[in-house]
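FYI, not all chains are in this one, though none of them got moved.
So that you can tell them apart, the chains are marked A and B in the order they are listed, and the count of residues begins at 1 in each.
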Amino acid sequence: MKKAAIVGGTGYGAVELVRLLQSHPKIEIRKIISHSQYGNSIAEAYPHLSHVFEVTMEEWNAEELKNEIDIVFFAAPAGVAKELIPELQDSPIQCVDLSGDLRLKSAEDYEAWYGIKAAPNATLQQAVYGLTEVFKEDIKHAKIISNPGCFPTAALLGTVPAIVHNLIQPYPIIIDGKTGVSGAGRKQSAMTHFSETNENVTAYKVGHHQHIPEIDQYLSQAGNQPITTVFTTHLVPMTRGLVCTIYGSLNRNADTAEIISLYRNFYEGHPFVRIRDEGHFPTTKEVYGSNFCDIGIHADARTNQLIIVSAIDNLVKGAAGQAIQNVNVMNGWDESLGLEDFPVYP
Amino acid sequence: MKKAAIVGGTGYGAVELVRLLQSHPKIEIRKIISHSQYGNSIAEAYPHLSHVFEVTMEEWNAEELKNEIDIVFFAAPAGVAKELIPELQDSPIQCVDLSGDLRLKSAEDYEAWYGIKAAPNATLQQAVYGLTEVFKEDIKHAKIISNPGCFPTAALLGTVPAIVHNLIQPYPIIIDGKTGVSGAGRKQSAMTHFSETNENVTAYKVGHHQHIPEIDQYLSQAGNQPITTVFTTHLVPMTRGLVCTIYGSLNRNADTAEIISLYRNFYEGHPFVRIRDEGHFPTTKEVYGSNFCDIGIHADARTNQLIIVSAIDNLVKGAAGQAIQNVNVMNGWDESLGLEDFPVYP
C-alpha cells in the first residue's frame, strides 16, 4: 500500500478524495493536513464521516511527510501548493496539485489571471498536466502532476479530438460552461448563498475566468497550433455536475456518425470517456459521483457547426477522481483502480 | 373595461395570464376555456386560486365569444389556435396566440419543425409577430398577434441591436439557451420528472428545436438580411427563468461602453428592457415574476467576440406578460399597463 497525505482537509476536494480513496486497493490515507483546523477531527467539520473516518487533522510538516508518505494530494485553494511543493522536491514523494497553481507554464500568465505571484519556474516546468486521456504518456513519468481544472477537463476532452483531426476551424471555438455550485468550494460568498443561487442562472467572470488561459494553452499544445477559445461560465442551481457545450465551424462535410467514430477511436482504451450514440446527449446526472466524462456529438448540417456536449462531475473527473486516475498512471497501475463505482442515479 | 377570454385554462400560460390580468386596469377576464376540463372550476386544478378566482371553465363557443368578448388569449399547446382563430376572423375580436402556430410565415417550415399541418395561409399572413420592442409599429395595427416563443424573446432582444447596428458578422452567431422547467408546461413527461431533472443539466432537441426557425426568421427580418443562427437549449433545475448567452464575431473594434450605449439608445422608451452597466450581467432571478428582459454586454478584446447575456422570466416576458404588453399596444394604451410589478426577489 502506498501512503497518502491530503493537504487542505476542510475543503470539498479533500473529502471527495477521502470518499474515493477509502476503497482504493493500493492507497491508504495516512494524514489529513489542514492549516486552519489542525488538531480537530475531520468528522467535526464533516459529520458524514463520523464513526467511519475520524482522523485528527495535522499541521504541514515537510520532514514528517518525507519520512512517512509516498503521495501528497494538494486540495487547497490557489496559492498554497506553489509554496509547499518546493519543500518536497528533493524527495521521491509524488505530488498532485488540484489547484491552478501549476497549470499555466508562463509565470506572467499565472500572475495576470490569478492575481498572485507564480510558483518557482523549476516547479512550473517540472509539473505535468494531468488530463489523463490526452497526456497519459507524460503522466507515466511525472513526479509532479498539475491536475486540470473542472471546466478545462470537460472542455478539452470535448474539443481535443476535433482539433487533432482538423475537423473544426481554430477560430471561433465557443465553449459555454454550466456548473453546479460545489465548484466554488465550501467558502461562503454571496454567489453561493442558497436564497440567491436557488432558482437562478448566473453568468459570472465573463471574459475573465482563470480557466480561459488553461484551456487555450493545452488545446494549443494538443493541437500543435495556437488556439484562442471563447469561454463563458454559468452557475446553475445544483450542487455537483458540469457541462460544456462546444461550438466549432466544421472544416469539411462530416456527418455525426463519422465524428462519433473518430471520437471513439481517439478515446479507445480510456474507460472513463463514454461517447453517446447519435441523437443522444449526456446529462450531468448521468455521471454524478463517478469519474466518467460523457460526450454527445451533433454535426449540424443546417449551420455547418459541430456541437459537442461534454459532462462530468466537477468533484470527481473534475478534481479528486482524475487526481487518483493520474496517480494510478504514475504508478503503473490500471488507470481505473478505485474509480469503478457507477454513477449515483437518480 | 375590455372583456377577455383565455383559451387553454389548465396550462401555465393561462394561470399566469390570470395572475397578471387580475390587476390590469383595463382588462377583465370573463371566460376561461378548457377543452379537457370545462365544467370544473379552475381553482380545482390550481388551488392557489381558491377563494379568489373560482371561475368555472367553459367549452369553446365561437358565437358566444363574438357576442361577449373583446380579446382572446390562446394559451393552448401548438395545434389549437390555428384551428380556432379562423373561426373568429370575421369578428373584431383581438387574438393573441401564445403558441407557435402563427410564428413561421412559411407553412412548409411550420410543418417541418412542428410536424403538424400549418394554419391557413390567410391567418399566417395576417398575424403580426409580437416582439413588442422591435415590431411595435406593426403591433399597433394588428388584429392577430403571434406572441414570441420564450427563447426567441430573449435571443432576439439580445441580438437584434447588434445586427441592426452591424456590430457582428451574420455567421456564426451562437445562441446558447438555458431554461427552467416550466417552459415545458404542466404536461408530465420523463424530462419534467423531478427526480431526473433535479441536480441535472440536460441539453435537449440539439439541432432540432422549433424555436430555431423562429429566431432566424425574425432576426433576418429585423436585420434585413438572411441570418442563420446556431441555437442550442439546455434544461436547468429551476422552475422559472431563461437566459440566452449570445456570441458573435465583432465587425470592428468596439468597446463594451460604446455597445452598451448603442443598446440603450435602441431600447429607449421601452421600459422592460434594462441594459446592465459594464461588468454586470443579469441573472434570471433578477427578473423573476416580472416582464423585464435584462441584458448584459461584454466586448471581449482578447477574442474579438461580442458576448451578450439576456435574461427573462419565461412565463412573463416569454409568454403571458408580453401577450398583455402587446394587447396594451394594440389598444393604444401605455405598454406597461398592468405589468409594473417588481421582480419577486429572492
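Here is the rule we use: a contact is a pair of C-beta atoms (placed from the backbone, for glycine too) under 8 Å apart; a residue touches a chain by one contact, two chains touch by 3 or more.
Since this is a predicted model, take the numbers as computed values, not measurements.
Peer 1: Number of identical chains in the whole complex, 2 of which are shown?
Peer 2: 4
The rule is simple: only the chains that are shown with their structure count from here on.
Peer 1: How about chain A: which of its residues touch chain B in the complex?
Peer 2: For chain A paired with chain B, touching residues are 171-172, 174, 176, 178, 180, 195-196, 198-204, 206-207, 212, 228-230, 232, 234, 236-241, 243, 245, 247, 249, 281, 283-285, 288, 296, 298, 300, 302-303, 305, 307, 309, 311, 346.
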